[in-house]
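Only a portion of the chains appears, each positioned as in the full assembly.
Naming follows writing order (A and B), and every chain is counted from residue 1.
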Amino acid sequence: MTGTLAAIGAGLAVIGAGIGIGNIGSKAMEAIARQPEAVGDIRSNMILMAALIEGAALIAIILAFFG
Amino acid sequence: MTGTLAAIGAGLAVIGAGIGIGNIGSKAMEAIARQPEAVGDIRSNMILMAALIEGAALIAIILAFFG
């Protein structure tokens, strides 16, 4: 019975990552189209924020199965 | 009983991937239509962000069935 509810928890974590990274990424696309010369600043901040969410999601997924 | 709840977890993970990649991809379409010459920057950042979500989704799906 361990693995099954953990699968739902992992699925919820991926939904969280999808909402967060998708939101950041979609606005970054828009920002690059509006200000193509600021692509460096946008890219570094985009990766920084996405990494925070990705990190939390991966910690939750790993702990769900092996915690 | 293993496989069945895992299927729901995998379904939730695909919803997460759909929200995230769909959001990024849809704004990228808009960005290309607005700034066709920035297609290189948009494409590389789009794939980078989509890969982060796809990765988390696939890890969750694989672990749900074989974790």
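Everything below uses one rule, namely that a contact is a pair of C-beta atoms (placed from the backbone, for glycine too) under 8 Å apart; a residue touches a chain by one contact, two chains touch by 3 or more.
This is a predicted model, so every value here is computed, not measured.
Number of identical chains making up the complete complex in this structure, 2 of which are shown: 14.
Simple rule for what comes next: only the chains that are shown with their structure count from here on.
Inter-chain spacing, taken between the CA centroids of subunit A and subunit B, is 10 Å. Residue ranges of subunit B in contact with subunit A, taken from their complex: 1-2, 4-6, 8-13, 15-24, 26-28, 30-32, 34-35, 37-38, 41-42, 45-46, 48-50, 52-53, 56-57, 59-60, 63-64, 67.
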